[in-house]
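Some chains omitted; the rest stay in position.
Naming follows writing order (A and B), and every chain is counted from residue 1.
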Amino acid sequence: MYYTKVFEKIYNEISQIPNNGIVCDYIPELGNVNPNKFGVHLITVDRQEHSFGDSEERFSIQSIAKVLSLTLAYNLENENLWRRVGVEPSGTPFNSLVQLESDNGIPRNPLINAGAIVICDVLLSHIKNPKEELLHFIHKVADNPTIVYSPKIAESEKLAGFRNRALVNLMKSYGNIHNDIDKVMDFYFHLCSIEMNCRELARTFLYLATDLIDPETNQKFVTTSKAKRLNAIMQLCGFYDEAGEFSFRVGLPGKSGVGGGIVALHPGKYSIAVWSPRLNKKGNSFLGIEFLERFTTEIETSIF
Amino acid sequence: MYYTKVFEKIYNEISQIPNNGIVCDYIPELGNVNPNKFGVHLITVDRQEHSFGDSEERFSIQSIAKVLSLTLAYNLENENLWRRVGVEPSGTPFNSLVQLESDNGIPRNPLINAGAIVICDVLLSHIKNPKEELLHFIHKVADNPTIVYSPKIAESEKLAGFRNRALVNLMKSYGNIHNDIDKVMDFYFHLCSIEMNCRELARTFLYLATDLIDPETNQKFVTTSKAKRLNAIMQLCGFYDEAGEFSFRVGLPGKSGVGGGIVALHPGKYSIAVWSPRLNKKGNSFLGIEFLERFTTEIETSIF
């Protein structure tokens, strides 16, 4: 109950702030969303749940899904994965080509577009039907078999994806893409099309805040060491060239998407998802960051 | 007692690893150090202390001191400070000029050289004798009045400091240096010349792991919010273009110096300092990082 009150109080504060953020509209499906939507959901490691606002309405989680495909690839490749992609913050926008050229086709980290495309390529080398397998993994980790790709968004991404096709071709020219480009991009565009609501999103990422057991294998979804490392990557690279700002203000590892969603984790404590479609200039949810900053300040905990 | 055993065990492991690291020798005073020195010291928030190796021998802490001058400037300027310097990882080496040119003279963060020089300039605008004041602050926070600058190292830095002079002139051309360049650089070169041993270094940084009271003011040295933010900056920017690697492997906020020292913090738990002079290609202590990675793995705790 306490958390819900805090949510409401903070929401009332931040809804007073002039919000010049702009809804992402490079594909029509994102642009059509009501810009004033706001939802938040927190789930603690002992499964207490707290909601506020439009927390039951699904939205396009976009790049947030990159952490899920990364988890799958990391489990398959272990530390060999880092031969194909780095773990450093890029200091550049999410779709930059500059560093790729100076770094011989090795993306700085798996959460910028180029890195997430390499991860798709890695999964294609291991798995026959990666789209189905990824969804199956998400269903298990989220304990929710209703999560699906949006075919309309995947198709729109495909039509608008020239920049991402530039990235994949450039990496292919350096030998860092092993599979057919069209298959890699089809998988990538589907990855970006997953939809969840705040409750589902917070629950999906709980495996990075606490040990969760895969019912099929009776083992943890990720080892403690891997969870630590995935959190470290989110902390340093989850917000592109605003990663420092997010760490500085919020103090938690997290990941944003251009659909206006953010998920953040306090390892050992909780997973929280917030959604507000208007984006700041760096492409991250304006109110989402405001909310999380005030929340971690209010409850006086962060990982630092 | 337990920790000391762990230290010894890890040291025995890592001393078997071939170490191609090179002692930094751009100034003779650094190059003369015995490359095989190794020391570590941990102090918990309840003041238990654990040592191993050459933990009582002083070395040049170099860039680690940049966190101390930053703390002083942050307390004076509060959030206005970030008009002069950013909080983002740079993705480039510590002495790069490239970004400074594209960012109009605003350094990406206060822990790369350019940023630390701006912090010196900020302190010069507030304080009449910044060298003395900074030392006084360190004496208080470290509870140790014996810490001093090394005049020999400060002088050597000055003679070798062309790259840093390029940085300060470039920032001055953008209006981001307000004081006389020679005074700024004299302060900066002194800042880089501070010497401590591992015990002193771990103790000095304890104020970022727990609340410590300034005996002169009866207030915390830094507020909880500022401590969180300083730790976030260290986490994202403390190891230059190896910040991701350090976070990924060690999982703690920390700061390195080219003298081979590293300090790292587990907020709420402990402060740890390690020293080994041989540096990897990114300019960070090779064995220092190896040690800390195994240490946080062994005791199975990190902030993530």
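In the analysis below, a contact is a pair of C-beta atoms (placed from the backbone, for glycine too) under 8 Å apart; a residue touches a chain by one contact, two chains touch by 3 or more.
In this text the structure is predicted, and so the values were computed from the model without any measurement.
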For this file, in which 2 copies are placed, how many copies does the full complex count?
4
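Just so we're on the same page, only the chains that are shown with their structure count from here on.
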Chain A and chain B are the same sequence; what rotation (0 to 180°, nearest 5) superposes their CA atoms?
180
For the chain A and chain B complex, residues of the former touching the latter
86-92, 99, 108-109, 224-225, 227-229, 231-233, 235-237, 241-245, 247-249, 251, 253, 267, 297, 300, 302-304
